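Reviewing the structure listed below.
For this depiction, one protein chain was excluded, whereas all remaining protein chains were kept in their positions.
Entry: subunit A
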Amino acid sequence: MKKHLMAYPYALWMLIFTMIPLALILFYSVFAIDDAGIHFTLDNFKRVFEPLYLAVFWRSIKLAAESTIICLVLGYPMAMILAGKNLSKKSILVVLFVIPMWMNFLARTYAWMTLLEKNGLIATIAGFFGIDLPSLLYTEGAVVLGMVYNFLPFMVLPIYSVLVKIDKTVVEAAEDLGANPITVFRRVIFPLSIPGVSSGITMVFMPALTTFVISRLLGGAHFTLIGNLIEQQFLTTMDWGFGSALSIVLMLMIMLSMGVTMRYEKENEGGGLW
């Protein structure tokens, strides 16, 4: 059988589950359907750029960026430890790190609710030591925590997979030439790991930007994110046109951020997403 024949099922899959839905969203966003029939309109997009909705976009971007930075700061050292050459039980560590990801995302988020609540585990332990904690659940911090917790592996794994592939002789050469560890990291290891970092950033930033479950459960729906807004348009208000316009703008933003990170990705470095 020829190779391109094998690709047809995938092409069909893409058509049914990616292209057609995208086309539908685009259709709903620019066409209004009423008694007079179907007509072209940009009202939905005008509405997206009202201050009220821009504020929601801004909050989503801010929280997603915060989570991404925290994931990077926590994740990079973690990836280095995992990739470290003097670690004998490396694969076990990697497995331990990945195991929580096997559990359902919702279940993990619910677990944080019980940990953070007023009579929850953390507050109870703190109370035992005489510390009176302020309310942890239903705060902006809880939302960021939920994002970091859920998306951290997506930062660590791409960086890890790039780091383990770095040619050790390059590092040794730098050391032989008198570079101290900081210089080695700054001038050799980090530049070589950029593809992993940039795909890590993309893989954390995108789901953090679009999530609506974390902000509902851990934020107590106090912090409307763009995902919540879209969900509300489709399920409660039935304003599919506006919901679609929001989705299109969100998609454009994601593509823009992907374009930015892609510039830093070199080809065939292994950690890349695409």
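Heads up, the rule we're going with is that contacts are C-beta pairs under 8 Å (C-beta built on N, C-alpha and C of every residue); 3 or more make two chains touch, one makes a residue touch a chain; residues count from 1.
Here is the rule we go by: contacts and distances are computed from a predicted model.
Novice: Given the choices "Ger(X)C family spore germination protein", "Monovalent cation/H(+) antiporter subunit G", "MutL protein" or "Spermidine/putrescine transport system substrate-binding protein", state the protein name listed in UniProt for the chain not shown.
Specialist: For the chain missing from the view, the UniProt record says "Spermidine/putrescine transport system substrate-binding protein".
Novice: Looking at A:M113, A:I166 or A:M262, which residue reaches the missing chain?
Specialist: A:M113
Novice: Write down which of A:L52, A:I99 or A:L177 is the residue touching the left-out chain.
Specialist: Spelled out, the listed residue whose C-beta touches the missing chain is A:L52.
Novice: Identify the residue among A:K46, A:K62, A:R187 or A:H222 that touches the chain left out of the display.
Specialist: A:H222
Novice: What does the interface between subunit A and the hidden chain look like in terms of residue numbers?
Specialist: 1, 52-53, 55-56, 59, 113, 117-119, 135, 137-138, 216-217, 219-222, 224, 228-229, 232-239
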